[in-house]
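Complex shown without one protein chain; remaining protein chains in place.
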Amino acid sequence: MALTITTSKSRPGDKIYLGVLGFSALVLFVLIVGIAATLAWQSRLSIQATGFKFVTLSVWDDAAGTYGIWPFLFGTLYSSLIALLLAVPISLGAAIFLAELCPKWLRTPITFLIELLAAIPSVVYGLWGIFVLTPFLRDKLMTPLADKKIPLFQGAGFGPSMLTAGVILAIMILPFITAVSRDILKAIPKAQREASYGLGGTKWETISKVVLPYSRSGIIGAVMLGLGRAFGETMAVTMVIGNQAAQTDSGISLNLFEPGYTMASALANKFNEAQPGLSTSALIEIGLVLFIVAVIINSCARLLVRLTGKSVNK
Amino acid sequence: MRNLKFQQISGAGATFPELLYNNWAKEYKATGGVAVNYQGIGSGGGIKAITAKTVDFGASDSPLNAEELKGAPKILHLPMCAGAVVVAYNAPGVPNGLKLTGAVIADIFLHKITAWNDPRISGLNPGIKLPASRIVTVSRSDSSGTTAIFTNYLAKVSPAFKAGIGEGKSVNWTKGGLAGKGNPGVAAFIKQTPGAIGYVELAFADKNAITYAYVQNAKKNFVAPTLASTSAAAAGVKLPGDFCAMATNTGEPTGYPIAGFTWILLYPDAKPEVKKFLRWCLTTGQKSAAKYDYAPLPAGVQKRVLDALKKIGG
Partner (left out) sequence: MSLYAADSHVKLRRAQSLIMLSLCSVAALVGILVLGLVLYFLAARGLSHLNIKLFTVASGDGDGFAQSIRGTLQILGVACAIAVPIGILGGIYQQESKGKFANTVRFLTDVLNGIPSIVIGIFVYAALVLPISQAYPGKGYSGWAGGVALAIMMLPLIMRTTEEMLRLVPSALSEASLGLGATRWRTMLSVVLPAARGGILTGILLAVARVAGETAPLIFTILGNEFLGQMDGQVDALPLRLFKYATDVDEKHNQIAWAAALTLILMVLMMSIAARLTTRSRMQEDK
């Protein structure tokens, strides 16, 4: 441990002080290592029994002792993808509006609104999803399109579905991506824009050819942070996704109106009743997978945001 | 041992008797007893909780299987009441009391019958105008004693169901359809989804104005699920010494075929407060069970259960 204090090495008070600080940092360190170790240790039964097939098998059968998470993994990926497709254009547009176009008097209330929405708990979005969004999508979109056989826009159409989950997730990550992107756009030095205007660029050309490319990696980072949220989101998704694998052999379907499952919602549904042994171990392994994916996504996102921060500060 | 003054006892498990247990807890507390916190997390959850001793008593509508018993060898099953699993539906325009046979119900859940106006349904119900809409099956997403009773019955009456889905607390349903958490979750999906059919305890359907089917019993009579028909089915069962037996597919002419007992699970060394509460349930509580739409135990069984409770000091 290299502490950069030279002036006060001899003072006993400072030694205690630094010791206390180091200890608190150690607590954090031990905590995270502890989480990783606990998850890995508790899932060892399942890892031994199923191996890598854990992520490719489509059957989760307690009676047979077969545990595969492919439908859950797919559901997590697919619902997050839907959420990003919906949320990114809107968030980016909104961020550009807030950073470049919005009149000053409007900026504070809108920013406040967006921050408020970022603060609304997941379970509240779930409530809204059950009683407002699900019936709306079912009656206004799924039922009318039921027999039209439009690619993707078909499937069971019960209400709870991949689409419903994707829309809820989109609404949840929208304020988040908007806020981070807006901060990044605002960090772009004025000189960059003025140079573009000076060359006769229109406002849009300035934004699309100067501001956006300049902040690209930062915005990708913001999107990935949003993805990270969507990935691990539990309550709202559990409440609207139907918690049922799709009606195909592989248990997955690209059809948006099919119900689905995500890794997090499977945990929320199954963990409290899983019997000790392989069943519990397999569920904890889902937690381990979520943990690993979260670490990867967040590391990439932080790296990108930090890189832009550095290039902007130059 | 310290002389602890218990202010509360805790139980968790089956959602099937949740409405009864919560009402009993309310009455018991109002008459000066301790507060009894009962959490309906599903029978599988109840078995897990009492095995792990995270609660004072568990509850299940399906006795522990051989493997579960290995984890909790000394556990006692005390039946508290009987209940009916009703086949509840939300078919637009269809009144309460649609007549169904076990074979038809099995084929609906096997997705062999997929529309409400299927000839096999309309053939049983001349005079009822059935919609052409498709059937949405709702099953349980958690490990459930209600599922165990339901599938135990269907496996008895339909070889195809026995071979294709089997029986148990958590079975591999034909893909498609919805899955709800607990009796309340399934009932909510049925209520919210047009075309839905699912299985819940009678009290959940009655209390929430959900329509349900009259099911043909082994004596070829179509029987409405009521307290009388549930009691008739329960009276026809000869409970063995450990009180563990299923009550489905009764031979009683007036008995409802999808009935079952629900058990409190506890260890012989359970807290005295738990035993005191159970004694109350088996005496005073039995009198009010009917008020909450559950069938009290047959008199002979009640006496035997009280004796068993006495043996462990209750």
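Should a chain be cited, it is by its letter among A and B, assigned in written order, with residues numbered from 1 in that chain.
Please note the rule applied: contacts are C-beta pairs under 8 Å (C-beta built on N, C-alpha and C of every residue); 3 or more make two chains touch, one makes a residue touch a chain.
Treat the numbers as computed from the prediction; the structure is a model and nothing was measured.
Asker: Decide which residue listed in B:Phe16, B:Tyr38, B:Tyr89 or B:Tyr294 touches the omitted chain of the complex.
Answerer: Missing-chain contact among the listed residues: B:Tyr38.
Asker: If the hidden chain were put back, which of A:Trp60, A:Tyr125, A:Phe158 or A:Phe257 would touch it?
Answerer: Here the residue in touch with the unshown chain is A:Tyr125.
Asker: Spell out the interface residues on subunit A facing the chain that's missing from view.
Answerer: Contact residues on subunit A toward the absent chain are 1-5, 7-8, 11, 13-14, 16-18, 20-25, 27-29, 31-32, 34-35, 38-39, 42, 89-94, 96-98, 100-102, 110, 113-117, 119-128, 130-132, 171, 174-175, 178, 196, 199-205, 207-209, 228, 231-235, 239, 264, 267-268, 271-272, 283-284, 287, 290-291, 294-295, 297-299, 302.
Asker: Which residues does subunit B use to touch the chain missing from this display?
Answerer: With respect to the unshown chain, the touching residues of subunit B are 7-10, 12, 22, 25-26, 29, 35, 37-39, 41, 52-56, 180-182, 184-185, 187-188, 190-191, 204, 207-208, 210, 267, 271.
Here is the rule we use: only the chains that are shown with their structure count from here on.
Asker: In the complex formed with subunit B, which residues of subunit A make contact?
Answerer: 59, 61-64, 130, 134-135, 156, 158-160, 242-248, 251, 259, 269-270, 272-276
Asker: Enumerate the contact residues on subunit B facing subunit A in the complex.
Answerer: 41-48, 51-52, 67-68, 71, 136, 141-143, 166, 168, 170-172, 175-181, 189, 192-193, 196
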